[in-house]
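Note that one protein chain is taken out, while the other chains of the complex remain in position.
For clarity, chains are labelled A, B and C in written order, and residue numbers in each chain start from 1.
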Amino acid sequence: MIEFYHVSKQYVKNQFALNDINLSIEKGEFIFLTGSSGAGKTTLLKLIFKEQHPTKGQILIDSVNINLIPNKKLYKLRRSIGIVFQDFKLLSKRTIHENVAIPLIIRGERKSTLDKQVHSALSLVGLTHRRNYIPEHVSGGEQQRVAIARAIVGNPKIIIADEPTGNLDTELSIEILKIFERINSNGITMIIATHDKNLIKIFPKRVIRLEKGRLISDWSKEELL
Amino acid sequence: MIEFYHVSKQYVKNQFALNDINLSIEKGEFIFLTGSSGAGKTTLLKLIFKEQHPTKGQILIDSVNINLIPNKKLYKLRRSIGIVFQDFKLLSKRTIHENVAIPLIIRGERKSTLDKQVHSALSLVGLTHRRNYIPEHVSGGEQQRVAIARAIVGNPKIIIADEPTGNLDTELSIEILKIFERINSNGITMIIATHDKNLIKIFPKRVIRLEKGRLISDWSKEELL
Amino acid sequence: MNLLKNAIINATKNILRNKLINLLCLGIISFTLLIYGIFTYISTNLNIITKEFSKSIEAIFYFKDNVDIQEIEHLLEKIRQNLLVEHVTFNSKKQAEINFSQQFPELKYILSEFNESPFPSSMEIRFKPEYDLDTKINSILDEIEKMNIIDSKQINLEWAKKIMTIKKFITIVGLFLSSILLFVSIFIIYNVIKLNILYRKDEIHILKLVGATNWYIKFPFIIEGALLGLFGSIMAGIILYGLLKLFPSYANFIFNLIKGVITVEVIPASLFIRLIILGTGIGLFSSLFSTQHFLKN
Partner (left out) sequence: MNLLKNAIINATKNILRNKLINLLCLGIISFTLLIYGIFTYISTNLNIITKEFSKSIEAIFYFKDNVDIQEIEHLLEKIRQNLLVEHVTFNSKKQAEINFSQQFPELKYILSEFNESPFPSSMEIRFKPEYDLDTKINSILDEIEKMNIIDSKQINLEWAKKIMTIKKFITIVGLFLSSILLFVSIFIIYNVIKLNILYRKDEIHILKLVGATNWYIKFPFIIEGALLGLFGSIMAGIILYGLLKLFPSYANFIFNLIKGVITVEVIPASLFIRLIILGTGIGLFSSLFSTQHFLKN
């Protein structure tokens, strides 16, 4: 369960990237976060895994105020969250396989189980044939899928995906979203920032809309219908 | 006028990123390049501005075989093309203003005209208020618009845009495409790679579709109707 | 244990992955240690040379005419026991007369007119080659003179003093430079590792975002620093060895003189051991320092 209480974020004085956000996300929910460019979606997501800190307000995850997590314990929070970054954030000098394996490597996972898990994650996004390439040598969409594979490989409790289909065509996007839906059905919380109205139409989920840093609407498809 | 004659590209032996492409683009045309992830769109675009070289075949721009342009003269070709890269390729240590100004700076443009041109390019994409930020400090969609502004600022003869709206919502995407249409109406050739079926539907232009490195269809909306 | 093993593997991978910067780092460490080694070598050699040269320091004391033989014998015994003294010889009045007549045979017949030799007896002291020799000698000389049996003395301390001074100068400069070098090399390695961290800032940031612990990130850098120090010192050792093997023929080529006059000393094995300890130490120390500073959270 993720709770936002009066959360504001200012990168620069008097410019609100987020403005007084109140929000509650239940465990196992599937959420679309939408809003136009610069609305604050990425900022909101960054607050959840503490890449950024709120200027004001409190964020609670499973009733723990994450503001109070010391730097030394931060890795525990991060290991429980799988993240697809808007700019992918792949390690440029490592192969696709190594990139996807990273969350397991840092936990000291055994090589055999690691290889198996990486293989299954890569095959989910259809990239096993690229496993020995470095990120520079694959296409934009393929990089994005590597980022998705890395996010799901470590069995996280929450998956955060920032514009995960921006470089994918409709068919692939739907396929990826179906994967997310399947993962979600195991009780994993999914938070997906996207501009793609099509996807939101196809998948009837709760949609949170931001505009200029304010939460302007929060409803589920079912409600609307 | 851009012509492809039996162009193939293999990054790795026996894997065709492009396979025997024949193509002719008239001066002043507006073209969508589409195809699923890994189809070869970016590769095709890279061949035009010689970031990559064809393994086989010839590419002619205005009847000049670009294979034969020596490295020393390459800058002339590049200055005549404005490019929006799929991964933006902004200079991370320079401000948005400086980033957009680069194509003018390298030509030794005078500061006053430069400032004016940069300002008008930035206001076209709605980013004048971010001109003193560095790329890291603006959102993904804003970065993409910076890349677009840089591509159009130098009055190029050809504009190549690789997935220029992947991080933008539908309204902004349409707005950007309208700007491209306006620029195109001045006789500038536009080649836009995109996954967005919506945009292709809204703007009735010639569409080239790639699949697994092959050109599988090439038609204009009008023909289809 | 597993963490250490992992870290060493990671560090080695990182060194190979960032070849240039690490090559440069290696080069700088080697260079610093090389300079240190060369300096140590020079001062060792100068020590040997000056030691060799200072062997010939000797003093001659002429005794007063009326001195008791017993008193002289006593003094001779005392001096013989002094640790600074190589050996002492006593020249009786008779011996002096013989010496004189050997030097000026024309005057020999005059001497036969004396029933006792007109020349004073004397003693000749040859000192051991020692570091701070001149001050130490002076104290002996003072003591001897206090006995009030000495008529006059003759000593070639002037030259020895000059050589000592040069030796001292070099030693001080060497010490001075070594301490500067130590700081400079720590500063440089510290900054190279800082640069390395900065260079891999994005990578580190990503690793943290996906949940790597601080130690997982820090450890390879520290190991890397130590490894770089180790390799750098080994390289410095090899180069130093090569250079010093080469040096005599170079010196010979330029001046064709040194040979024979200076026997260039074999490089002491302890120097290599010192280099390796120093290199690894500096590497470890500066990387610890650097990670402490730049990988705080």
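Of note:
Here is the rule we go by: a contact is a pair of C-beta atoms (placed from the backbone, for glycine too) under 8 Å apart; a residue touches a chain by one contact, two chains touch by 3 or more.
Remember, it's a predicted structure, so these values are computed and weren't measured experimentally.
Here the chain not displayed is in touch, across the complete complex, with B, C. Listed residues C:T12, C:S101 or C:N191: the one in touch with the omitted chain is C:N191.
Here the missing chain is touched by one residue of B:G35, B:P54, B:P103 or B:G213, and it is B:P103. Along chain B, the points of touch with the absent chain fall at residues 49, 51, 71-72, 74-76, 78-79, 83, 85, 89-91, 93, 102-103, 106-108, 150, 154.
Summarising the interface, chain C meets the missing chain with residues 20-21, 23-24, 27-28, 31, 35, 38, 42, 45-46, 49-50, 53, 56, 104, 106-107, 110, 113, 118-119, 156, 158-159, 162-163, 165-166, 168-170, 172-173, 175-177, 180, 184, 187-188, 191-192, 194-195, 198-199, 243, 247, 250-251, 254-255, 257-258, 261-262.
Definition applied: only the chains that are shown with their structure count from here on.
A centroid comparison over C-alpha atoms places B as the chain most distant from chain C.
Central chain assignment: A. Criterion: smallest distance from chain C-alpha mean to the mean of all protein C-alpha atoms. With centres set at the average Cα position, the gap from chain B to chain C is 68 Å.
Here the spacing of chain A and chain B, counted between their Cα centres, is 29 Å. Rounded to whole angstrom units, the spacing between the C-alpha centres of chain A and chain C is 64.
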